[in-house]
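Note that one protein chain is taken out, while the other chains of the complex remain in position.
Per-chain numbering from 1; labels A, B, C, D and E assigned in written order.
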Amino acid sequence: MRKIIYIDPVGPDGACSEITKYLDCVKSKDTKLEFTCLEKGPKHLEYRYYSALILPDLLDLIKKLEEKEYDAAIIGCFYDPGLYEAKEILERMVVIAPAEASLHIAATLSYKFSILVGRRKWIPQMMENVIKYGFKDRLASFKCLDFAVDEFHKDEKVTLDRMIKKANEAIEYDGAEAIILGCTMNFGFYKELQKFIKVPVIDPTIAAVKYAEFLIDIRDLMGWYTSKKFAFETPYDLKMV
Amino acid sequence: MRKIIYIDPVGPDGACSEITKYLDCVKSKDTKLEFTCLEKGPKHLEYRYYSALILPDLLDLIKKLEEKEYDAAIIGCFYDPGLYEAKEILERMVVIAPAEASLHIAATLSYKFSILVGRRKWIPQMMENVIKYGFKDRLASFKCLDFAVDEFHKDEKVTLDRMIKKANEAIEYDGAEAIILGCTMNFGFYKELQKFIKVPVIDPTIAAVKYAEFLIDIRDLMGWYTSKKFAFETPYDLKMV
Amino acid sequence: MRKIIYIDPVGPDGACSEITKYLDCVKSKDTKLEFTCLEKGPKHLEYRYYSALILPDLLDLIKKLEEKEYDAAIIGCFYDPGLYEAKEILERMVVIAPAEASLHIAATLSYKFSILVGRRKWIPQMMENVIKYGFKDRLASFKCLDFAVDEFHKDEKVTLDRMIKKANEAIEYDGAEAIILGCTMNFGFYKELQKFIKVPVIDPTIAAVKYAEFLIDIRDLMGWYTSKKFAFETPYDLKMV
Amino acid sequence: MRKIIYIDPVGPDGACSEITKYLDCVKSKDTKLEFTCLEKGPKHLEYRYYSALILPDLLDLIKKLEEKEYDAAIIGCFYDPGLYEAKEILERMVVIAPAEASLHIAATLSYKFSILVGRRKWIPQMMENVIKYGFKDRLASFKCLDFAVDEFHKDEKVTLDRMIKKANEAIEYDGAEAIILGCTMNFGFYKELQKFIKVPVIDPTIAAVKYAEFLIDIRDLMGWYTSKKFAFETPYDLKMV
Amino acid sequence: MRKIIYIDPVGPDGACSEITKYLDCVKSKDTKLEFTCLEKGPKHLEYRYYSALILPDLLDLIKKLEEKEYDAAIIGCFYDPGLYEAKEILERMVVIAPAEASLHIAATLSYKFSILVGRRKWIPQMMENVIKYGFKDRLASFKCLDFAVDEFHKDEKVTLDRMIKKANEAIEYDGAEAIILGCTMNFGFYKELQKFIKVPVIDPTIAAVKYAEFLIDIRDLMGWYTSKKFAFETPYDLKMV
Partner (left out) sequence: MRKIIYIDPVGPDGACSEITKYLDCVKSKDTKLEFTCLEKGPKHLEYRYYSALILPDLLDLIKKLEEKEYDAAIIGCFYDPGLYEAKEILERMVVIAPAEASLHIAATLSYKFSILVGRRKWIPQMMENVIKYGFKDRLASFKCLDFAVDEFHKDEKVTLDRMIKKANEAIEYDGAEAIILGCTMNFGFYKELQKFIKVPVIDPTIAAVKYAEFLIDIRDLMGWYTSKKFAFETPYDLKMV
């Protein structure tokens, strides 16, 4: 039985525990999925600054989850905050984040894909990840929905219509063959959108759960786990502060 | 129960059915794994020409396997011959090949990885795939073992020693943090090699099986399947010849 | 006297022998140009699958043409199917294809060029070639005419008008300074189009013939021929199947 | 009078206040240079994890320094931790870090340059910055000195010899025309090294001070300051946690 | 006291000495700024040919200015004509040009920036510099104002309106966060434009002066000067013609 925990890397006010119910429908039957969030923190991470603020608590939490024998932790934000830092300090537990998972899936299912973002502000930081993970030449475009993080579920019909419009533009003008929803708060839309635009629509929270299960399995079966050489070498002292 | 079939894309003389036994140890308990090869064909695919020769039979076979309700077919050669052609003609069955699967895994577990090849001749063709799949900036190097395809298992001690030497050079001089074995005939070595060099060693046949299971699951659960828009649009007539 | 043969890599039904008459006007007086097609095959190669189907017959034909002392074979499709495979198995005869020839010419005559394609579907496969041949940074854009392969000559006035419109857009919005016609079935249009848009318009079939003559000459005079080291090393046994 | 503050982004135990004395010799006479460090923190930032730990305190400090009317803050670590986060939250004060400053200078003074690092572990994280700042094609190589952060000043003669050896290798084999010292703890070596190897040797702490003065001047004279559009848009609420 | 000379690399008819008055307002109080132009030459350098024509006289002048103890020469054209040639022949005097200076500043103040050009003709030549200096991935776009060099100051209101329109398009559609004015004859507009579009607007002549001061200072203080190894190695004989 795989034990996976979804971390909403925000404070209790921003945390959205209903995501776990949503993800329960897609997890493997051999997976136990839990949910947690930070004890304190901002309501969302739209700014680099907010990501920075939660990093120590997030990494502290992740380290403790490893001690509690979780198999994998999901960092539930499409900026993948703290992902590389977490890979560094972990030695057994898998860690994954929505953008990394979604990009690998989209690049496998299509030649070019687009990412729907809420605000233009998000693009530079996400582009850094697209480049870092290696998918720059597979990205067709970013398309902006002009929604803040907390607006996606205000009127879901409006949101869906905007998504359809922008996804179709990505297909028509940028050659996109798949769509990634660029925010974990986009949960609940992929199925409808997929029906309308007829190309794969990757929900990043689901992508993270399924990729986490995959990474746990290859760790347990073949010992394939984050390389601890160079980039993700573990610090010799996690208590040095 | 997932039904996966491993295709050794060579003729019966070159086919290596023992790979299935090897892979049986790592497949999920919910996976049924079968093996097949081509009715006729070369013993190996070291040349582009040989890949070309088997393409029509391979694609014909793959199309028939889809009709027989297989969930996924693995094209068992690290050149991934026919992978994009197969994605084009399939509409339900998953198709995966060792290089694509291995590169996604290595890029997730490390920042830079190297690929061990048998002969220098292989590098340009494999480099095309590395670029095509998007991982050029993550590749540390190719390292050449100076073995032909059919020599890896002649004296496995010699092969392992050569692999250790070349993998260590890749780590030391090129900054590799993970190693991909660049030939399906490298089966059986990853575990020992991993023990010696202490970084993840990706066996491409195993990578393909596990990635196939993953792709089947996301297809069945979310309908995430090869986009049929543009690059992999299905021909309207598969019988037109 | 150079002996060049133009291969329409389709079956007799799709083959367009009038292309030879068209090309006769531009070949050198020291060139003898013949035409052939496959014994069987699809009517066009719009899909990767169709290209795969004809590969063995195409390569078999090419090998036989080398034995018959042809100086060069042209693979008459803008996807350049089988070009690298043919370079591998040949040891004396030149082989060239329309995209490779056209890209070298366009990159010499302009800083940025665009390629007119019939359908969006063609772009990813052609983009792979643009990248492989090294011209990614010289490509201004692909422009789509929304014509299938067999529609270009239905109403040539309509086709020409569409070409003018799209070529002008490429110049105006994408900075194109030359235009490549991205299909061998675009024969007959370059001269008119060139007159209208006032930048070089590369007809890929003509490009292939002239580049073939050039490659024959440098082979005969200086022995400059496809390198048989690494990428295009000849298989030791062409009959091994 | 410009007011610049050098932040050693570590705790008091790791902080090296003698750097200010060192920098006093190169600052402009119109510059007042102060020094500070964090109230608590690790002794060095060799790991991403350590950088993450100090981020909230560092950004809090930086924000306060802006309120105290400093003209510029220097984040004194060659990983440039928190640089982009600080650009986001600041609206008047300049912020600069050693890698960004050094890369701009080296790229102006040479066509290709190399970076000397202490340990191989540092390379992937620094490479991310080289790519992010746009200098990938100007980098000749990283060269590793095999020293930890706290070992550079143990025996300075040994350190200098190692630097000369590695810098000469970078020039000889990688075509480097300038050298960047890849750690703020390399202070004190540039002048000697420059004398020996006869190419510019960029000391990153000095680079940061001089670039800070430059950025202050263009801010004051022309209003050229970090763009607050998109990437570095200021969060509407810095107290939201 | 720094002695800087601004060279308008055109003949007396085209030279615009009022630029010095303009630049006097932004130079440091420790800087003495002079102006010169060529004895003969074209009125502008819109064509590569014109740049070529003035190169010998420009380099001859620059060499003489070094002998006259100037600290820096500015080559006053956004094509940066002769910049790398001048770096080669100089051994003490700093040389800088507007594009190099502007790109370093824009890349420091923003993640993506756009360049306003007068005519489409300019783009390929400027793109070469953007690539050469390393900033290709930071460039959002070129935007064309449809003005020749001598038209910017005909009706400054019209010019400013065009600039606002095109800069806003660059921000809105291409994600630009800063704007570079791509011609030295754009002097006088940056301040107004900056007020309207609310992102940094880099005037290239000012950028060159301030960057020159910066480069003089790091030369004088640390001996950081153009590397004379490889790319900018000084010819052993400047009189050999």
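The rule is short, and it goes like this: a contact is a pair of C-beta atoms (placed from the backbone, for glycine too) under 8 Å apart; a residue touches a chain by one contact, two chains touch by 3 or more.
All values reported here derive from a predicted model rather than from experimental measurement.
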item: Displayed chains contacted by the hidden chain, counting the whole assembly; value: B, C, D, E
item: Hidden partner chain, touching residue among C:Arg48, C:Lys143, C:Lys166 or C:Lys210; value: C:Lys210
item: Touch criterion as defined above, residue of C:Lys32, C:Arg138 or C:Arg162 at the omitted chain; value: C:Arg138
item: Touch list for chain D against the chain that is not drawn; value: 111-112, 175
item: Positions on chain B contacted by the hidden chain, ascending; value: 120, 123-124
item: Contact footprint on chain E, counting only the chain that is left out; value: 11, 40-43, 46-53, 55-56, 59, 82, 84-85, 88-89, 120-121, 123-125, 128, 131-132, 230-231, 233, 235, 238, 240-241
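Keep this in mind: only the chains that are shown with their structure count from here on.
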item: For chain B and chain D, chains touching each; value: A
item: Given chain D and chain E, the chains that contact each of them; value: A
item: Pair in A-B, B-C or B-D that repeats D-E, with over half of contact pairs matching by residue number; value: A-B
item: Cα-centroid distance, chain C relative to chain D, in whole angstrom; value: 52
item: Multi-chain contact sites of chain A, meaning residues that touch two or more partners; value: 111-112, 120, 123-124, 175, 230-231
item: Topology of the chain contact graph, where touching chains are joined (line, ring, star, complete, other); value: other
item: Chains that touch, pairwise; value: A-B, A-C, A-D, A-E, B-C, B-D, C-E, D-E
